[in-house]
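Only one protein chain is missing; all other protein chains are in place.
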Amino acid sequence: MAESVTGAMGYNSKVEGNIVLTTLDAAVNWMRKNSLWPMPMGLACCAIELMASASARFDIARFGAEVMRFSPRQSDLMIVAGTVTYKMALATKRIWDQMAEPKWCIAMGACASTGGMYRSYAVLQGIDHLVPVDVYVSGCPPRPEAVLEALMKLQDKIAKSRGVVLSQKQAA
Amino acid sequence: MEFGDTLTRTAEMAPQLDVGEKLVLNIGPSHPSTHGVLRLVLELDGEVITKADCDIGYLHRGDEKIAENMTWNQFVPYTDRLDYLAPLANNVAYTCAVEKLMGYELPPRARVTRVICCELARISAHLLGLGAFAMDVGAMTMFLYTFTEREKIYNLIELLTGARFTTSFTRVGGQTRDLPPGFLEGVKEFSEQFVGRLDEFGKMLNRNRIFVDRTKDVGVISAETALDFGLTGPNLRGSGHGYDVRKSFPYLGYETYDFEVPVGQAGDCYDRFAVRMEEMRQSVKILLQAVAKMPEGAWMVEDPKNVLPPKDKVLTKMEELIHQFLVVTQGPDAPPGEIYFGAENPKGELGFYLNSRGGGVPHRLKIRAPSFCNLGILNTLLPGHTVSDVPAILGSIDFVMGECDR
Partner (left out) sequence: MSEVAADATADLVSAVKILPEFRGESSWEVPKEKLLELMRALKEEGMTYLVDITAVDNHGEDPRFEMVYELCDLTARRHLRVKTRVPEGEAVPSVSSVWRGADWHEREAWDMVGVKISGHPDLRRILMWDGYPHHPLRKDFPLEGLPTEMPDIAFTAKAPLEGGPFVTSPAPFSHEREPRARPAEEKSL
């Protein structure tokens, strides 16, 4: 029959009346994970691979993340791409602090995760000394596919997280 | 009645007005128009910059100190990350410098391969530089077009070296592996279609009203000032001075290739852009010549004690295994002495000053970074321009902080 073309388990808007029943958490997380606006902290070579993942071949726009605004106020995902030197470290922290909740961080590349191959006097050995990192991407630099996988992993993490309910519990 | 533009009117009114305090504007290390982490502290009088101070060092990673603790071959990956838009060119420049120190003469096949690497890197770096420059000035499409072309180059580089980007391809005495089958045909195919693409990019920007207005007569550098500050590469050639290391101090057999060096006239942003566009055409010319004349034969220098032996012998014969072990752990044994070697990188003259006291580790390795010298001119160049000229000037100087700060 024409109405139930999707079968017994499908969503049939004539029957359901354009109403979806779900938890607030799931809805809010779905919205958040599909429109992550990155703040590209493009410091060094990884920034070039980040730009490549935003360009036509790898197309981060598929994930809703092509809006790479360089303003921390307008973004919710900070991708630290490149070596964080001690001189730059506190500036990065300041930018992280300026981002509004909810915010996530991807440490892209070996230098942002652990300092990479630069074990020297001038390099912060990993941005996780200053900023809570959600996903670490290995590679020097990681291929754009790896960056996209990191984004997908982050999306899974957001989907499983407690979005709104937690704050209500805290209020109560 | 005649009214001049806003700038002239302000200038005329200024003596009558109380000018007031100047504004100090910090274009901080994280900013979309500073290509990488560069901090500019500008003192503004309205829109006009009166003083500029360039603060670098936000990507200083300690490369030169690390070099004093690495063997000559172990340092090659660090050279990738200097000018990270053209890693192959840096690899080639560094290993040519060490080979000059060791007194090696490369076999012809290695020389032609390195020329192909350098020119592919030059095209790749100029494409990104122009894409970022156009994006800063307002033409977003150019960025996406150039990135598509760069992906084609990445495919070739991945076929050759195994990595898209940070290649670490060359070693002292040659390179890691021989040319894979299909590489030369790929380079030829790419070169042939690239000239058509360059024409398209030219159509988009060369006579684009907005682009020309934003870049003509902006950031004018005279040839003497440029040379005084040590500018090299397209920045110097845009000002009218024809110095190109490939022509003045040829290396890797560049004197046997037929190519021209484009030289600008006015020294403004537009001329530097035009020089880079034309350089890409000349690079294509060199690539086609190199592919046509690729000789057969050895691709590494023959020196068992200091040069890595071919991998198939290492895995099957005892002597080569021992040599491989010695070269990897102790490094090629360089003679004591000091040399300077400069190569024509896309950004300018990348030079290495090597001071060796013998052994596998340098006593002092100095990287003469073209972007470091190119940025030195900003403090003198920016005053007199408006704030909106800053992205155009920075984009046209086309520097890379990885190289500048090392």
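Read from first to last, the chains carry the letters A and B; within each, the first residue is number 1.
In this text, contacts are C-beta pairs under 8 Å (C-beta built on N, C-alpha and C of every residue); 3 or more make two chains touch, one makes a residue touch a chain.
This is a predicted model, so every value here is computed, not measured.
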item: Shown chains that the omitted chain touches within the full complex; value: A, B
item: Contact with the hidden chain (one of A:Gly42, A:Gly82 or A:Gly115); value: A:Gly115
item: Chain B residues that touch the omitted chain in the full complex; value: 56-57, 60, 62, 64-66, 68-71, 100-101, 103, 225, 227-231, 241, 243, 248-249, 326, 329-331, 333, 337-340, 342, 349, 351, 353, 355, 357-361, 363-364, 366, 368, 372-373, 375-376, 380, 405-406
item: Residues belonging to chain A that touch the chain removed from view; value: 86-87, 89-90, 115, 119-123, 125
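Note that in this section only the chains that are shown with their structure count from here on.
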item: Rounded Å distance, chain A centre to chain B centre (Cα mean); value: 32
item: Chain B to chain A touching residues, read off their complex; value: 28-32, 36-37, 57-62, 65-66, 77-78, 80-81, 84-85, 128, 143-144, 147-148, 150-151, 154, 164-166, 401-402
item: Of all residues in chain A, those that touch chain B in their complex; value: 41-45, 47-49, 51-52, 55-57, 70, 82-83, 85, 87-88, 91-92, 95, 117-123, 140-141, 143
